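Here you go, one structure.
Right, subunit A next:
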Amino acid sequence: MSRTEIRITGFGGQGVVLSGYIIGRACAIQAGKHATMIQSFGPEARGSACSTMLAVSDTEVLYPYIGRPDVFVAMSTEGYDKYADELKDDGTLIYEQNLVHPTLKEGQPSFGVPSTRLAEQLGRAIVQNIVMLGFVAAVTKMVTHAEMRGAVEASVPPGTEALNLAAFDAGWDYYEQEYGDKKGEAAAAASSGA
Partner candidate 1 sequence: MSEVIERAEALAEEHPVAPYLRMDRIPHIWCPTCGIGTVVKCFVTALEESKVDLDKTSIVSGIGCTGRVAGYMNLDAFHSTHGRAIPFATGLKLGRPELFVTVFSGDGDLSGIGGNHFIHAARRNMDILVVLVNNFIYGMTGGQNAPTTPLGAKSSTMPFGNFERPFNLPHLAATCGAVYVARWTSLHIRRLTKSFKEAIGRKGFRFIEVIAPCSTLYARLNKLGTGFNLMQFYHDSTEIRHGADTRDVGIDYQDEIICGKFVDEQRPTFLDMMHDQYRRTLGDKYVPMPQEGGHIHE
Partner candidate 2 sequence: MKADPAGVLTGAHYLDGDFACGEGAMAAGCRFTAGYPITPSTEVVERISRRFPMMGGTFVQMEDELASMAAVVGASWTGTKSFTVTSGPGFSLMMENIGLAVMMETPCVVVNVQRGGPSTGLPTMTGQADMMQARWGSHGDYELIAMSPQSPQEAFDLTIDAFNLAELYRVPVLFMMDECVGHMTEKVVIPPADEIEIVPRKLTKSKPGDFEPYRANGQMVPEFARAGDGYRFHTTGLTHDERGYPEMSAECQDKLVRRLMDKINGNADKIVRFEEEDTDGADVVVLSYGITARVAREGIDLAREKGVKVGVIRLIVVWPFPEKRIRELAGTVKAIVVPEINYGQMVLEVERCAAGRCASVCVPHGGGGVHDPSDICDAIMGAVK
């Protein structure tokens, strides 16, 4: 099956839905795949565990919800605790390493990124989600670097493109530095051995 399921979670206000939107847009518009995004949120506008689901496929997405995601992106402890169990046993875990302290399953590829700290280094903690997005794009390679970057540029508020693209690059570069080339496999192997 060509279908890839993704869940992104965090607390409200972290930009969870925008992250899902940009990935979906990159897949559906830039890369010409089928991508269905569904958001779920509590009645509270801020703070509660917020989550978005994406189903990406080369063929039409019929069933819109996801069952066991192939990729799980956790930006908060509460979100991680709520959804960690549904991740496929061999699914990829991506997490904010200063906020989420995962219990890793054997053989599970996992990738941590200090996205909040990297965003703060850019001067705006609010772009944490875009740093994470750059990192996710680099880990998964589900679309090309240019496609995802194009979706970021087209989706953020006018006037904030430069900051957001810098955030995207920071996330992507962090992956290249920490896990790039052989390092990625090494990290996966190391984590699976933990």
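Structure notes:
The rule we apply is simple: a residue touches a chain if its C-beta (ideal position, glycine included) is under 8 Å from a C-beta of that chain, and two chains touch if they have at least 3 such contacts; residues count from 1.
Selection rule, in plain terms: all candidates are chains of the complex that A comes from, given by their letters.
Computed from a predicted model, the values in this text were never measured in an experiment.
Listed candidates 1 or 2 all sit in this complex, but the one touching subunit A is 2. By the touch criterion stated above, subunit A contacts candidate 2 in their complex at residues 21, 24-25, 28-29, 34-41, 43, 61-65.
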